[in-house]
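Some chains have been omitted; the remaining ones sit where they do in the full complex.
When the chains are written out, they are named A, B and C in that same order, and each has its own residue count from 1.
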Amino acid sequence: SDKPEFASGGTLKVCTAGDFPPMQYYKNPGDAELIGFEVDVVNAIAKQWGAKAEFVVGDFKGLLPSLDSQRCDLVASGIMITPARLEKYDGVPYFGSHVVLLVPSTDEETKTPEDMSGKLMAIEAGTTYEKTVADLNATLASAGKDPVDMQTYPSASGVIEQILVGRAASTITQDTTAAFRMMQMPDRLKIAYTYDESETYGIYMRKNPEDRRMAKEAIEALQQSGEMKALLAKWSLPATSTDVAHD
Amino acid sequence: MFDFNLFTTAIFGWPLAKGALLTLVLSVSVMAVSLVVATFFGLAAGSGKKPMRWLIGSYVWLFRGAPALLILLFVWNGLPQLSPVFRATWFTPFVAAFLALMLIQVAYLTEILRSAFAAVGKGQREGAAALGLHRWHTFILITLPQALRIAVPSLVNEFISLLKATSLATVISLKELMTVTQFAIATSFRFLEWYGAALVYYMLMVSVLTFAQSRIEAVLSRGHR
Amino acid sequence: MFHERSSADAADIMPEMPAIRLVNVNKWYGTFQVLHDVSLTVERGSRVVICGPSGSGKSTLIRCINRLETHQRGDIIVNRVELTDQLSKIDRVRSEVGMVFQHFNLFPHLTVLDNCTLAQRWVRKRSRKEADEIAMAFLERVRIPEKAQRYPGELSGGQQQRVAIARALCMNPSIMLFDEPTSALDPEMVKEVLDTMVSLAEDGMTMVCVTHEMGFARQVANEVVFMDGGKVIERNTPEAIFSAPSKERTKRFLSNLLH
C-alpha cells in the first residue's frame, strides 16, 4: 500500500503543543482550529494519504511519550531532531531554522552583530541567546570596542516589544519567530543578520522503517510539487527553510 | 493601530470571560473563608493567652514571609509527596490554589483585624458587658461594626491584591484572567487590545469592590463624626 | 464563704441574703493598690451612696461589683453568686445588675433608641416593638424622646448622660450601680433624675450610687459610705454622717458641701 498503517482509518492523530507561531498556534485563545505552517504541512501529508489530520494538543514535554501510548501517530510541534530522540523514535527532518538578528526596519547600518557595539539588545531570559551575546561581547572586548548592553525579558514577545518601543537596537531570535512577527507587523522589523548555526525541526513517529519511508516520500512530494514553497511563502518563511536533508 | 473589533471580541469572547470567572470565583471563595478564619485569629491574637498569641504570631510571620509562588508550588507539588490524600482526584489545581492563597490571605487579614479590634475602645466592650450581652453578641453587635469601619479599606486592599495574585496560580496550570491574556498576546502580539480587554475586566471587578467599600463605609460611619 | 445555689428557690429560702456582699476586697493596678480590705454589705432593696474624694477608688469599687475589674483578694458575692473567673456566673450577675458609667460608654454607631433596645432584644429577648416602647418610656422619663433617632455624637453632654441612664433602666435590673449619674446635668435635670431614682427605690430596687449630690443621699439613702485612699473610712446613715461624722477626715470632706 502507499500509506502507513496508522493512516488507514482515515484519520491521522497528530500531537502538538500548539503554542509556537507560526508553526502551529491558535489565532485567538479559545479557538478550536489550530493554524500554522506545520499544520498546513501535516494537512497536506494527510491529504496525500487520503486521511484527515486530527490535532491533539498537549504539553510539549509529554508529546513524544504519547506516541508510545498510541494517543497519537505523529508528533509535529517545531520539535528538533536530536540523536537521543532518534534512538527511541523515527524522525524525518524537513525544516531548518536559523538564528537571526532582528532590527527595526529603519535601521540601515547594521550588517553584522559587531555593529551592535555600544547599543542595547533585548534578549529572552534563560535562552542560549544570552550566551551568544556574551560571546559577542568577548569578541568586541578583544577588538577594543564597546560591549553590547543586554537587557533580559521573560518572554519572546517582550523582547520584540522593546524594538517596537524603540528602546532596543536589536534582538536575537529564530527566523520562524522573526518571520511571524514581520508578517504580523509589516514594515516594522527586518532581519539584519542570519547566524550560521541552525536547528532542524522534523516529524516524529513510532519506530517503523516503512512508515518512515512513506512520510519522507510524502514530504519530498510536497517539495517537488512546489506546494511546500507555496506554504513557506504563505507564512512568510524563508524560501530555503525546507531545503534540508531528509535523513 | 488599535483594532477595536479585536478588542470587543476579546472582551465578549468566552476565553477571557472564563478566565475572569475563575479569578472571581477563586478570590471570592478565598476571601470569604479567610475573613472568617482571620476574625477568630485576630480575636485570639488580641486577647488570647500568651501561647495562643505566640502561635498566631508565628503563623502570620511564616505566611506573610514566604512568597506566594513557593506556597503554591509547595501545596501543589509538595503535599502529594507528604500524603496520599492529596493525590486523589479532588485535589485539582483550583483546590490547591484555594488552599495556598487562603493560607496566605489569613495571615494578612489577621493583622488587619487584630489592630482594628484593638482600636475599638475598651469602654465599648464594658458598656455591652454591663448590659449583660454575651461575649459573642458584644463582638458581633458592638466591636465588629466599629472595627470594620476602620478595617474595610485595608480589607478591600487585600481583596484587590488577591484578585491580582490569583495570576500566580498559572504555575500550577490554572488558566485565570491574566494567564489567558498573556497567552493570547504571545500568539497574536496584539498587546493593546488584549491587555485593554483584561484591564476592563479587572477595572470592572475593582469598581464593584470600590463601590461596595464606599457603601459599607458609609453605613458603618453613621454616628461617627 | 457563700456558694451559689439555684437562684430561684434560694431567693425563697433565704430572703435575708444581702444583694451585694464584699468581704475584705483588695485590688491592685500593677503595684498601685486601689482598694484596701473593702467590706460592704448591701441589703436587698436598700440604697447605698458612696462618696469620697476624687481618685479614692469609688469607680473601681462599683466596677468590681459587676466584674468589669477583677479583684485580687477577698470575696464579692452578688445575688448569691460568688464572682470568679467563671464566665457563666459573670453573665448571670451582669444580666441582673445595671450600670451607669462615669464616662457613659454609649455605642456611637447606634442611635439613641438602638442603644436602649439592643440589650433588651438580645438579653431579655423582647420583641422589637416591646423594646421600643419600653425604651421610649424611659427616654421620656429623662426628657429626651425627641432625640431617639439621633446618634450619641450629636448629643450634648447632659443628653448623653441621660441616655446612659435610660439604657441601663430599660433592662429592669434588680440592682443598679450608678457612677456619678448626674455629673453632667443641670440642677433642673438633676432633680428630675433624682426623682426617677427615688421612685425606683420605692419600687424596691437595690442601688449603689457614687454621687456627691447630698440631696439624693438625704432623701433616699439607707447608708452613706465615705471612702478615701481606697479604704472605707466611715459608714453610717445619712442623718448620722451629715450631722455628726465620727471621723475627722469625713468631717473635713463634708464641710465643703455646705460652703
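The criterion applied here is as follows: contacts are C-beta pairs under 8 Å (C-beta built on N, C-alpha and C of every residue); 3 or more make two chains touch, one makes a residue touch a chain.
Only a predicted model underlies this, so the values are computations on that prediction, with no experimental measurement involved.
K.L.:
Any idea how many of each chain the complete complex holds?
P.N.:
A x1, B x2, C x2
By definition in this document, only the chains that are shown with their structure count from here on.
K.L.:
For which pair of chains is the number of C-beta contacts greatest?
P.N.:
Greatest count of contact pairs is found between chains B-C.
K.L.:
Can you tell me which chain is nearest the middle of the complex, judged by mean CA position?
P.N.:
Centroid comparison flags B as closest.
K.L.:
Compute the distance, rounded to whole Å, between the mean C-alpha positions of chain A and chain C.
P.N.:
Centres of chain A and chain C (C-alpha means) sit 87 Å apart.
K.L.:
Can you check how far apart chain A and chain B are, centre to centre, with Cα atoms defining each centre and the answer in Å?
P.N.:
For chain A versus chain B, the centre distance works out to 42 Å.
K.L.:
Provide the list of chain C residues touching at least two other chains, using ranges where the numbers run on.
P.N.:
Correct list: empty.
K.L.:
Would you pull the chain B residues touching chain A in the complex into a rising list?
P.N.:
Residues 9-10, 13-16, 18, 180, 182-189, 191.
K.L.:
Quick check: in the complex, which residue numbers of chain C touch chain B?
P.N.:
Chain C residues touching chain B: 66, 68, 87, 91, 94-99, 101, 103, 105-111, 118-119, 122-123, 151-154, 167-168, 171.
K.L.:
Mind pulling up the chain B residues that touch chain C in the complex?
P.N.:
123-124, 126-135, 137, 141-142, 145-146, 149, 220, 222-225
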